[in-house]
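Heads up: the structure comes next, in structure tokens.
Every protein chain of the complex appears in place save one, which is left out.
And then chain A:
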Amino acid sequence: MSAHNSQDLLRRDPRAEWIARNRLHPLHGSVVSADMGEVRGPTGLLRKNPHKVGFIGPNGIKRIDRLKGNAAGAGKGRRSSAAQDIQLPLHQVENPDFYVVVVPDMVGGRLTAHDKDVIGQAHKLITGAEGNGAVLAVCFGQSKEEHFDTAGVDRLLLLEDECYEGYRPEQRLAALVQVESAYKPQFWLFPDSVNGGSDLGSRLAARIGERPAVQAWLVDSDSTVCRGAGGTTDITRSTPRLLMLAEECADPIDETRHEALPVELDSVPAVIAQLQDRGQVAVDPNAISLAEAEFILSAGNGIHNWDQFHSAAAVLGATEGASRVAVDDGFMPRFRQVGATGTWVTARVYLAVGISGAIQHMQGIGQCDKVIAINTDAGCDMVKRAALSVIGDSEAILGELIKLAEDFRAQQSAGGDRDAA
């Protein structure tokens, strides 16, 4: 043995071998591909070394992994693959040359799908321009959004003060004017929506004297196509500085992660508001069409006390919905049916009581944000879809819920009386 010189000695690295065998090891990729550089043949063709493909299994037999990392959760439960979060590559902008400002609607404190499209459009405009730009999102009001980074926000200006809460277009406009002078953005992007985007965008356009493109749907840094004449014509024009973008104007960001670095704004002057927000007025929830209702209380075969259900809807201020079974059995009118053969609803909150979650019903609630399920069966499909499920008898839970809501209403009216006095 000692006759061999040190170069001939085969030194094994058991740890590296062990990692090479263990496909699930975090370092597996680096160990296996360490010496797999690109090899080109004499003619310049890319050559693969068949001996380098695969790895040696625990029994010393060569294994080739053709699953490309998909085997990770195969053996285990369904949940594990979903739980495995993929870290998207981080897109960083240090010292941006220019800014593209997006003012999202933030309905309910979260980015809407429309907002995300607009942010996607902002990144498209940045790619089209020279220099490296950053997307600055200016968000008003209390924010509940947690995923600004994956939505594509490079810089984040949160204006959560009391003075922006509610309908305060004038104060918000003052803040935007401040942003205009502080950042001199290359583009201003607003979602052209009824949720406030078009109002704020129009106000800013009038204030800074820009001629905006509205309902813009095909935008690059040179030219813009926007709808005119009530959506019946297409106007092609050079891209203005201020755009109000139609829905699905661009694809949202989904392959990168962004910094979402918080930035600050110098103090915004307080504006003497000429508009005074008196809050929303109570409207009869059942007068709102099911398709556009915001909050639906939906009844299925698991409801046995219908009077209680109706009073629950009344005290919660929810629009009533129903599954097909409830309708077919004659407890609810046909126009209240949710699902494939009923109405496709867009509610933000959908409270499903005693609904099993048949696929025909699930199709109808595909666009709902938060689903809450009350059901006796913990294994049903509705529970899998729901953000919050409570397992128990519908009558008992609705009874408790009515009590809570009544207390809340009583407090509200007491508070209202005090305000009035």
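By definition in this document, a contact is a pair of C-beta atoms (placed from the backbone, for glycine too) under 8 Å apart; a residue touches a chain by one contact, two chains touch by 3 or more; residues count from 1.
Please note the rule applied: contacts and distances are computed from a predicted model.
**Student:** Leaving aside the chains on screen, match the unshown one to its UniProt name from "ABC transporter domain-containing protein", "ATP-binding cassette domain-containing protein", "Electron transfer flavoprotein beta subunit" or "Molybdopterin dehydrogenase".
**Tutor:** The chain we cannot see is, by its UniProt record, "Electron transfer flavoprotein beta subunit".
**Student:** Out of A:R15, A:R237 or A:H304, which touches the unshown chain?
**Tutor:** Reading the full complex, the residue touching the unseen chain is A:R237.
**Student:** Which of these, A:F98, A:Y167 or A:W344, touches the one chain of the complex that we don't see?
**Tutor:** Result: among the candidates, A:Y167 touches the missing chain.
**Student:** From the list A:A20, A:V100, A:V219 or A:L316, which touches the chain that is not on show?
**Tutor:** The single option touching the absent chain is A:L316.
**Student:** Among A:H91, A:R241 or A:K370, which residue is in touch with the absent chain?
**Tutor:** Residue touching the chain left out of view: A:K370.
**Student:** Just the residue numbers, please: which parts of chain A touch the chain that's not shown?
**Tutor:** Contact residues on chain A toward the absent chain are 67-68, 70, 79, 82-83, 108-109, 167, 170, 194-195, 198-199, 202-203, 205-207, 211-215, 217, 227-238, 248, 251, 254-255, 274-281, 283, 287-289, 292-295, 316-318, 348-349, 351, 370-372, 374, 378, 381, 383-393, 396-401, 403-405, 408.
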